[in-house]
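Omission of a single protein chain aside, the complex is shown with its protein chains in their original locations.
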Amino acid sequence: MNTKRKLRTPFFVVNPKAYLYGEKALSLAQAADALAEKHDIDILFTVQHVDVTKIRQATEHIFITVQHLDGIQVGRGMGYILPEALSEAGVDATFLNHAEHQMELGELVKAIKRSDELGILTIACADSIEEARAIALLSPDVMVCEPTALIGTGQASDDSYKIETNKVVREINPDILMLQAAGISSVKDVEDALLTGADGTGGTSGIVCATDPADIMRQMIEKVVEIKEGQAVK
Amino acid sequence: MNTKRKLRTPFFVVNPKAYLYGEKALSLAQAADALAEKHDIDILFTVQHVDVTKIRQATEHIFITVQHLDGIQVGRGMGYILPEALSEAGVDATFLNHAEHQMELGELVKAIKRSDELGILTIACADSIEEARAIALLSPDVMVCEPTALIGTGQASDDSYKIETNKVVREINPDILMLQAAGISSVKDVEDALLTGADGTGGTSGIVCATDPADIMRQMIEKVVEIKEGQAVK
Amino acid sequence: MNTKRKLRTPFFVVNPKAYLYGEKALSLAQAADALAEKHDIDILFTVQHVDVTKIRQATEHIFITVQHLDGIQVGRGMGYILPEALSEAGVDATFLNHAEHQMELGELVKAIKRSDELGILTIACADSIEEARAIALLSPDVMVCEPTALIGTGQASDDSYKIETNKVVREINPDILMLQAAGISSVKDVEDALLTGADGTGGTSGIVCATDPADIMRQMIEKVVEIKEGQAVK
Partner (left out) sequence: MNTKRKLRTPFFVVNPKAYLYGEKALSLAQAADALAEKHDIDILFTVQHVDVTKIRQATEHIFITVQHLDGIQVGRGMGYILPEALSEAGVDATFLNHAEHQMELGELVKAIKRSDELGILTIACADSIEEARAIALLSPDVMVCEPTALIGTGQASDDSYKIETNKVVREINPDILMLQAAGISSVKDVEDALLTGADGTGGTSGIVCATDPADIMRQMIEKVVEIKEGQAVK
């Protein structure tokens, strides 16, 4: 059995969803890996399940993160994502219950339990305050609170929503790390997320849809590093 | 864009579902690969998505087959299985709509279409005569007709069910290859499936739950080879 | 066991989805019922399951239509819609596999079979040509072919899409009645749908979101009557 990697704050998440795969995902993952090493900072990089091995073989520092897993046991379960297989392949973390891939509550419970057994960090998503409180009780390692209601409206979560979700989750379980990553498309958004109290931030379309994804990713990560060093000084 | 590999009959499918993964799956896959080479016969081997790369790197002859994919496009789709990523990783084929992973009809249509675009062979499952007819119209490359109603009853499909589903599907589209793989647990079952007219057969628990999975797999495949050679003689 | 009511063409479908319920649904249903009687024309009216009895008690001519049912048997199935209960309550017809409520293929097969056993007319929805062909093989009584891809684009299906889906379905099973109801918001749209060959048409938001739903419904139905009488003349 693996033990979970320790995740240090502030951390950064690069989440290419299904925008990148294969060689292009590998290339961006290697750029992220170099930044993680250079700045000694923790970066989670999400990949297609089928790309785990190639990216694991070519990187050392990033947290290889899948975008979903199923809380099944070894046995039947045709077509589902078996946690043991991920663990053996070197996966460090998994997203769960993303707004684009919502889970039945019972499935979410099992997925967190199986990930805990196998040393896979869990990043659970909630799209309302009520859901955030309920999921916090399940003790995932990281939580993301993005109001789905805002998706497509062009609005990011405002500071008060971020501050409230940070507070609500930490009241229930202060060990859960808070990721604020809704609508992060600039270095300024990275700064705002961390300065309002998040433990980590990250991006999807703000990175992969940019003209130069590696460059905007680098700028965002350097901002995280700058804030981390500022915190260290204090 | 890839083109589909040509699948020759009679073929054999090793489907470990979520019983095997990682090193154990790799080891059985290598044994299957050696048999495919030795006998010049087509063998499909299903794997966890995360195991595709390692098994692809270590084998040359087997058809690397995933147990599910989603008919999504490059872009959003957090946590789903992107066909492009599979194709670039060297996946040859996919199961779809297995009784343990049933799909909405609209999703099945998209999954077949995307697989066709990317050169991935499709193996679609139906659990009733009516469903078999409807799916046949969608022109997957291979069909499996297993009556879910019998699952857990200890009965395999009887010959008349196999013969009827073969007939029904071929009337609609004679190019679809028929896989009869329900309850195959002995060499005799392999023989029965092929002699009643299937283009291929295969097994799950009959192989992976055996004392020596590689040995029973070898025996089954040798029976397929024997029948193939008998057909060639005629 | 009930036998299915005979559905005469051209027919009209009033589909308030979840826009109307209770007294307001009842009131519009009564207006539709009066028009069905006055013009001796077949009108299907969709209702919330919980509203079936009140509307059945207050109307005589409309086809009481539910928006979904589940192909379950008497027994377990907590929270699902039992076909026997609908049949005993006087339901005449059901929609199945609507774009807003897509069904697994196996579930759709069972739902059509159970409806046939109980004398409930089936109206099955397809959102692509491929899906339309597959569903046609399942022999529902009525089919609706609306390209989901267009939903939200402000475009109704164009004439060529309507004509092609009518043709494709009738080639497979000429007994299936074709309902063209995508984006019907004016009397002109009703005319276009019927003149391009549909057996029926109808509306949702074009009626329920109008200033005077009963009035626009009446105008649309009078247009259907006019076309019906024109056909009779010929």
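Observations, loosely collected:
Order as written gives the chain letters A, B and C; numbering starts at 1 within each chain.
We adopt the following convention: contacts are C-beta pairs under 8 Å (C-beta built on N, C-alpha and C of every residue); 3 or more make two chains touch, one makes a residue touch a chain.
It should be emphasised that the depicted structure is a prediction, and the values quoted were computed from it without experimental measurement.
One chain is not depicted; across the entire complex it touches A, C. Taking the complete complex into account, C:Leu86 is the one of C:Leu86, C:Leu105 or C:Ala126 that touches the chain left out. Touch with the chain omitted from the figure is made, among A:Ala34, A:Val74, A:Ala134 or A:Ala210, by A:Ala134. Contacts to the hidden chain, counted on chain A, fall at residues 97, 102-109, 112-113, 127-128, 130-131, 133-135, 137-138, 148, 172.
Against the chain not displayed here, chain C makes contact via residues 15, 17-19, 21-23, 48-54, 66-68, 72-82, 84-86, 88-89, 91, 95, 98-101.
Here is the rule we go by: only the chains that are shown with their structure count from here on.
Common neighbours of chain B and chain C (chains touching each): not present.
Comparing the CA-atom centres of all chains against that of chain C, the greatest distance is found for A.
Each chain gets a centre from the mean of its Cα atoms; for chain A and chain C, those two points are 45 Å apart. Work out the mean CA point of chain A and of chain B, and you get 34 Å between them. Annotation for chain C: no residues touch two or more other chains.
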